[in-house]
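Note that this complex is displayed minus one protein chain, with the remaining chains in position.
Labels run A and B following the written order; every chain starts at residue 1.
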Amino acid sequence: MTDLVELTVAEALDGLAKKEFSAVELTQAHLDEMAKARELNAYVIETPEVALERAKRSDDRRAKGEKIGKMEGIPVGMKDLYCTKGVRTTACSHILDGFVPPYESTVSQKLEDEGSVMLGKTNMDEFAMGTANLTSWYGAVRNPYKDKTNPDKFLIPGGSSGGSAAAVAAGLCMAATGSDTGGSIRTPASFCGIVGCKPTYGRCSRWGMVAFASSLDQAGTMTRTVRDTAIMLGSMAGFDAKDSTSMNIPVPDYTKALTGDVKGLRIGIPREYNPDKGLNADVRHVWEKTAQKLREAGAEIVDISLPSTPYALPTYYLIAPAEASSNLARYDGVKYGLRVDGKSLDEMYTNTRTEGFGKEVKRRIMIGTCILLEGYYETCYLKAQKVRRLLCREFAEAYKQVDVILAPAAPETAFGKDDDSTSDPLKMQLYDVFTVPSSLAGLPSVCVPAGTSEVNGLPIGLQVIGNSFEEEKILRVADVIESMSGMPIRPLRAGGK
Amino acid sequence: MSIDRDMVKRLGILSRLRIPDENMDEMVGELTKILGWVDQLKDVNTDDVLPMNSVVDDMALREREDVITDGGIRDEILANAPDRMDGYFLVPKVVE
Partner (left out) sequence: MSYIIKGETGDWEIVVGLEVHCEVISNAKLFSGAATAFGAEANTQVSFVDAGFPGMLPVVNHKCVEQAIKTGFGLNATINKKSIFARKNYYYADLPNGYQISQSDHPIVSDGYIDVDLENGETRRIGIERLHLEQDAGKLMHDQHPSKSFVDLNRAGVALMEIVSRPDIRSPEEAGAYLRKLRSIVRYIGSCDGNMDEGSMRCDANVSVRHPGEPFGTRAEIKNVNSIRFVMQAIEYEAKRQVELLEEGGRVVQETRKFDSVKGVTKTMRSKETAIDYRYFYDPDLIPLRLDDALIERLRGEMPELPDAKKARFTADYGLPAYDAGQLVAEKDIAAYFEAAAKGHDAKKVANYIMGDLFAVLNKLGKSIADSPVKPENLGRMVDLINDGTISSRIAKDVFAFMVEEGKSPDEIVAEKGLKQVTDTSAIEKMIDDVIAANPDKVAEYKGGKEKLLGWFVGQTMRASQGKANPAMLNQLVKQKLDA
């Protein structure tokens, strides 16, 4: 039974179907693994009772021959951004202290309806604001991978979905939810050597997800294989009448897209993603090598240009904080969460928010507030929104020439918690440089492990970016990259076997 | 457009955040850098480009029927409130 945590979702579904093991056994194995690997700090709350009860119900369903879900009996980690009924949800912020939602987010509800078993809530950057999972009120998450030049170095898992990424990589769940506003799924997926998929904006409901930047936030998957991504995405995606930005388009069976073949597909290589400075040589090498292999496998590699790419980062860092400054105004000490009293209403607000928000969140609220001020709104916010449209147009043009775009996900491999760059927020933002353009354009993008760094042995992910609602194409390509890369799909067993 | 301490104070008041004096200069510096980004964007020609608020802006806005489907959940609404009494949220007294 010890190897249950090493299975992929697809393998586990098979084993459960064949009654080789039960959902309770599978769940218990993961709960045990979680207990052994607490130093990763991947979970901020473990929910063994919920998990075992759901696992038991799943086993009952199978025993009684009732309808079986797409994720029946699969233990998953839930990013603490998703409101879970009766289970504390804080988005890893002190300001949501003790908040127990009386409702379940649409995405987590769908996953439950498809039979999955929630193991607990995973760590994340506070309100999803961060690239290294260093802003969580519950502390940093450790990447289960080790830098071979310095094995004791505390490596960050990437953010903001760092807890989910570390948990999936280490075998503390079979799959986990993430959320991606500017790269929050893809950066940690790259750093932790797993598959992370941000689907098209509007593909998954945002209802019940703690909002960061509403026009960018999108739910997504974190798994160890592309096939698992296809299974999980099919369970979470879909129209929700409660979200005015949700798209009413049928959800295909994504597993059917995994043909193992890229013949005839046109794959774009955007030259703007290959700057002279700011791209690690190993990452560049893996990217080039992968493109080469795809060509050998029958794909057509096309050199393309997305000229506004260099402007994506400033655009993102003007739009996202502006929306966030307003989205986070509701945390005022009145309805839920932390309250720090004061003599007047305004004093109570100020005390609560000053104490409740961490430094990075406060920084972004201040920036966002500034950008929306009269006198700044036009030159900052509206200008950024115009550039956003230009970026979208360029992508649209590109997809007339190519089926998908292949690009690095992160400019580097995972770095140390105490590296110099982590104290400079503007440097940290550079890690989002390759992920924000597709976020701004709302396009689906999957990060898939494609190789490792020759210097430090750490995983390197590449992203496959598709046109709107063409998740099937990006998964098809990612699946081929996965099989060509020889990257491990088994967890690292950080807690030891 | 330049950022000074008064601007940081004003932003603090507007967003109900207290910025300690010792962090003022840091905040001034960061905001100034952000506005530097705005200068970068000035290089982009956006004449005749409309602002994009959302990538789904062109979709038809879905509307709900005028039917009562919610409410009647006072206990759940108040369950997380740090200060509540007799079915109300409580806040420090507001002098009008």
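Here, a contact is a pair of C-beta atoms (placed from the backbone, for glycine too) under 8 Å apart; a residue touches a chain by one contact, two chains touch by 3 or more.
Note that the structure is a prediction, hence the values are computed from the model and not measured.
Chemist: Using the touch definition up top, pick the residue from A:141, A:236, A:283 or A:334 that touches the left-out chain.
Modeler: Residue touching the chain left out of view: A:334.
Chemist: Which listed residue (A:19, A:38, A:148 or A:242) would be found touching the missing chain in the intact complex?
Modeler: Answering carefully, the residue with contact to the hidden chain is A:242.
Chemist: For subunit B, enumerate the residues touching the unshown chain of the complex.
Modeler: 10, 13-14, 16, 53-54, 56-57, 59-74, 76-78, 83, 85-94, 96
Chemist: What is the set of subunit A residues that contact the non-displayed chain in the whole complex?
Modeler: 82-83, 89, 91, 96, 99, 101-103, 105, 206-211, 213-215, 241-245, 322-323, 325-326, 328-330, 332, 334-336, 345-346, 349, 369, 372-374, 377, 381
Everything below uses one rule, namely that only the chains that are shown with their structure count from here on.
Chemist: Okay, in this complex, where on subunit A does subunit B touch?
Modeler: So the residues of subunit A touching subunit B come out as 98-100, 102, 201-202, 215, 241, 244-245, 247, 308, 311, 313-315, 317-318, 325, 329, 332-339, 341-351, 353-354, 357, 362-363, 365-367, 369-371, 373, 375-376, 379-380, 382-390, 392, 425-426, 441-442, 468.
Chemist: For the complex, give me every residue of subunit B touching subunit A.
Modeler: 1, 3, 7-8, 11-12, 14-19, 27, 30-31, 33-35, 37-38, 40-44, 46, 49-56, 59, 61-62, 64, 73, 76-77, 79-83, 89, 91-94
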